[in-house]
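All protein chains but one are shown at their positions in the complex.
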Amino acid sequence: MSSHDNAPVDPNTVELWDYEDHGHDFIGTRTLGFWLYMMSDAMIFAALFAAHGVYVRNFAGSFTSQEVVHPMNAIWPTVFILSSVMTYGLGMVALKKGNKSGVVNALILSFLLGVGFLLMEWREFSELAAMGAIPQMSGFLSDFWTIVIAHAAHVLFGLIWMAVMIVQVAVNGFDQNNVYRLLNLKIFWHFQAVIWVSIFTFVYLFGAI
Amino acid sequence: MLVDLQGPWNPIFGRLGLLLEVHYNNPIIFFAFMMVVIGGTAALSWVTFTGRWGWLWREWLTTVDHKKLGIMYILVGLVMMLRGFVDALMMRTQQAMAVGPDSPGVLGAAHGYLPPYHFDQVFTAHGMIMILLAATPILVGFMNLIMPIQIGARDMAYPYLNALGLWLTVAAASLVMIALFVGDFSHAGWVGLTPLTELPYSPGVGVDYYLWSIQIGSIGTTIGAVNLIATIIKMRAPGMTWGRLPIFTWTTLASNIIALTSFPVLGVALALLTLDRYIGTHFFTADLGGNLMMYTNLFWIWGHPEVYFVVIPAFGFLSEIIPTFSEKPLFGYVTMVLASMAIAGVSWTVWLHHFFTMGASPGVNSYFSIATMLVGIPTGVKVFNWAFTMWRGKLRFPTPMLWAIGSLFLLITGGMTGMMLAVPAINYLVHNSVFVIAHFHNMFLLIVYAAFGATVYWWPKVFGFKLDEYWGKVFFWLFTAGTLFVFVPMYTLGFMGMTRRLDYIPHTSWEPLLLLEVIGTGFYLLSILAFVIQLGVSIYNREKNRVVASDAWGTSRSVEWMTHTPPPFYNFAVTPVIHARDEWAWRREHGLTNLMPEKFLDIHMPKNTAVPLIISFFTLVCGFALVWRIWWLAAATFAAIIIAMIIRSFDKDTDYIIPAAEVERMEKEIVARAEGRIPAGEPAPVGGGAGGAYASKRTPTQRRDND
Partner (left out) sequence: MKRKKIPMFLRFFALIPLLLLGGCNTEHFWLFNPKGPVAAANLYYMVVDVVIMSIVIVPTVIFTIWVISRYRASKKAHHDPKFSHSNGLEVLVWGIPIIIVGVLAFFSYEGTHAVNPWNPTVITKNPKYADTKPLEVDVVTTDWQWMFIYPKQHIAVANELVIPVHTPVHFRLTSTSVTNNFYIPQLVGQVYVMPGMRSKQSLVATHTGEYHGFSAALSGGGFSWMDFKTKAVSEADFNAWVEKVKQQGRRLAYPKFAAFAKPTVNLAGKVHYFSDVQPGLFAEVIKNVRDGKLQYATPMFLTENMDSKEFKQHSN
């Protein structure tokens, strides 16, 4: 390594300063940073899933997970969030073509599907609350509510972001800032879908067994 | 939904009614309050009477310059360290006074002068402040200040986020300081022992202050970590390959990988505890399916990596200082890098050593014991490599080197005691004893020593003059006397069986050693005086100690010594091309020390912005509102934060260009000043150098007003 890293250079002809000014790849830097942020977000969910592993059977004489967790309830939300990701993907195709209205329409569609997802979760959890399965009842219920709502909060945040992007793209078009933001939101939105699928598998499917 | 609370609550003021019940006759709190009021008034009047408000706003409060942000990080860290030291002083005097059943009590305490809960708050605040609001900001400050220059960058990858990270740290520090006067602080140790932190056992607002201030601070640190890593990956100058990366930059990378991945776990641990306290869930309660060890696990999954997060950059300081004053390259660069990464990696697998005595099976305990001891291998490699760096060197011992060597010995002793703690059979005897306290203060002081060394080492680079050596040495030796007098007796008390967090000492046989420790804190007190004198004398004599050479020590090696002293706000007029591992040493060797490029290019710079400051202010208010459960205020400020972010996202005017001709003019002026062709006049503003004359918001042709 060392021979390579102190390359022999002729001091008389050497280039000391970078007159080409290579600059830095703006969008690449922005998305890299966002990937790093996603890494820390992934750790949040890793910790929550670890906690789920601990609390999954702590019913404390209250509702059991079979009474509370219904995979069928989670199927429609799954469909919605996956479709939302797909429509967002269509938006990205439109972005490549520079099709502004295509992007805006795709974002609106994704946004509506995301809202649908949240409404269904809202319904599921109001039903749970109505039957008394509130987070204060047991370690298991605390954990169940928390992990699902933590994900829902991310989705809500993504929706706010999406709404802002709809306006941004409509107003400012595809400037550098909007392009990297759209790419970052794509990462974020895909990630939330991945997390939802894990929740569906580990919390809903396994919880019903 | 919400939990039942002891004490009053109303929708407008939340729990603030509690304040009417607290005893405000406490002279200690009153004294502290007066100190803060006097200090604050003095600072504010100075700013007002010297007409510096505009300057403060333009040059500091709204800056996105990584150097200025770095300096402010360090300043915040030093101030909080002073606060932490006052806490240490109180603990040491309380323990020395409250020995034996016959010891008197004053100020309403049964023994000594601090009642139990007050004492408990003192060490909790001390530990939390020292780690998260003193050591962390100081280290992150140096990363900000030095690392971008070391890789030949003009700024960080995200200057705006950088400012946000700083101001969130300030918000966290402010929240802790507010807790001193408005309500109280957590009394359950810096680790937030569950279920002691649960509402039934901590009914006041103390734990809430603890939760929200750490939460805010750790968001700041995570943002900082994203920024630093992205900067290292993306902003390196041409030719700066991974194999040529300065070693401090490597340690910054290793350390921030830890931060990025571990702080979210802390966030989750605290958030779940917050849910327990605010809405009555059962995560860490003893009843109804809670699991209180889960908190301990999550906390230490963060907590142990965290201690390496703070120690690895300190290793980086040593690796920069020791070669400079040995006039030799660092021995074993590649192994040093591998060792840093190994420490970072292993740090994830050892957390259970903080609760060996929980009674896990011997298989589990021995696994974690061995994993813990593995850290000794890369750390040992580092120690040996530093020794071999000095071997056959030409050693000089100015203050940075003294601090570095002191640090090295602290590492060896602290490491040895750490390795003892890592053996469960020994740990069962000394867990939760002052032996552990002495172990980790050894380690933390290693960091403090390295950071003081780094301060003296990089000071001339940043401010353009050296610090006074005589007072620097007095500071070093007084501080070292303090360290020995406090922590040698503390190790001894550990062997005598003294446990930690005692506000009353039942055994009179410990008294002599406790008194010795008080003498130690006396030395520390004097050392702070020496530090202040050192700063005063150095600033007073700054013309005499002025450094104009880019390389203040004459034997430095890395890229930060390749720009002007002090660096202009754009760091490098033209980005340097890197050819060797120690680029500056390489250029010196080949006589390529001319810093003036042949031609100049336009420079692209970020503009100042007040948004980070505003967001952080709302965050502070939101945190306060959450502590006191003033829901409307919390909701309003939270909405304000989101709105501020959205508004900022529509701001397109975030950058500006300095034309090449202007850069050339500024560069020539810097050189002319350095050569004495232009009278030095007013000292150049901190971190800005002559080029700093142009605060980023102003048009480049506007001269700096004489401030």
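First chain written, first letter: the chains are A and B, and each begins at residue 1.
What we mean here is this: contacts are C-beta pairs under 8 Å (C-beta built on N, C-alpha and C of every residue); 3 or more make two chains touch, one makes a residue touch a chain.
Note that the structure is predicted; figures quoted are calculated from it, not measured.
Shown as candidates are B:Val86, B:Ile279 or B:Ala481; the residue that touches the absent chain is B:Ala481. From the options B:Phe331, B:Trp351 or B:Tyr524, the residue with contact to the unseen chain in the full assembly is B:Phe331. Residue in contact with the omitted chain (choice from B:Leu2, B:Met358 or B:Ala661): B:Met358. Which of B:Ser369, B:Thr455 or B:Ser558 touches the hidden chain is settled by the complete complex: it is B:Ser369.
Residues 6-7, 21-23, 26, 29, 105, 108-110, 115-118, 120, 184, 187-189, 193-196, 199-204, 206, 285-288, 292-293, 326-333, 335, 355, 357-359, 361-362, 365-366, 369-370, 373-374, 376-377, 380-381, 383-385, 387-397, 405, 408-409, 412, 416, 419-420, 422-433, 470, 473-474, 476-478, 480-481, 484-485, 488-489, 492, 494-497, 499-507, 509-510, 512-513, 516, 520 are the ones on chain B that touch the missing chain.
As a convention for this text, only the chains that are shown with their structure count from here on.
With centres taken as mean Cα positions, chain B sits 31 Å from chain A. The touching residues of chain A, when paired with chain B in their complex, are 1-2, 4-7, 9, 11, 14-19, 21-25, 28-29, 32-33, 36-37, 39-41, 43-44, 46-48, 50-51, 54-55, 58-60, 62, 134-140, 142-143, 145-146, 160, 164, 168, 171-172, 175, 177, 181. The touching residues of chain B, when paired with chain A in their complex, are 1, 157-158, 161, 222, 225-227, 229-230, 233-235, 237-238, 241, 243-244, 260-265, 267-269, 272, 275-276, 279-283, 287-291, 294, 298, 301, 333-334, 574-577, 579-581, 586-587, 590-592, 597-599, 601, 604, 642, 646, 649-650, 652.
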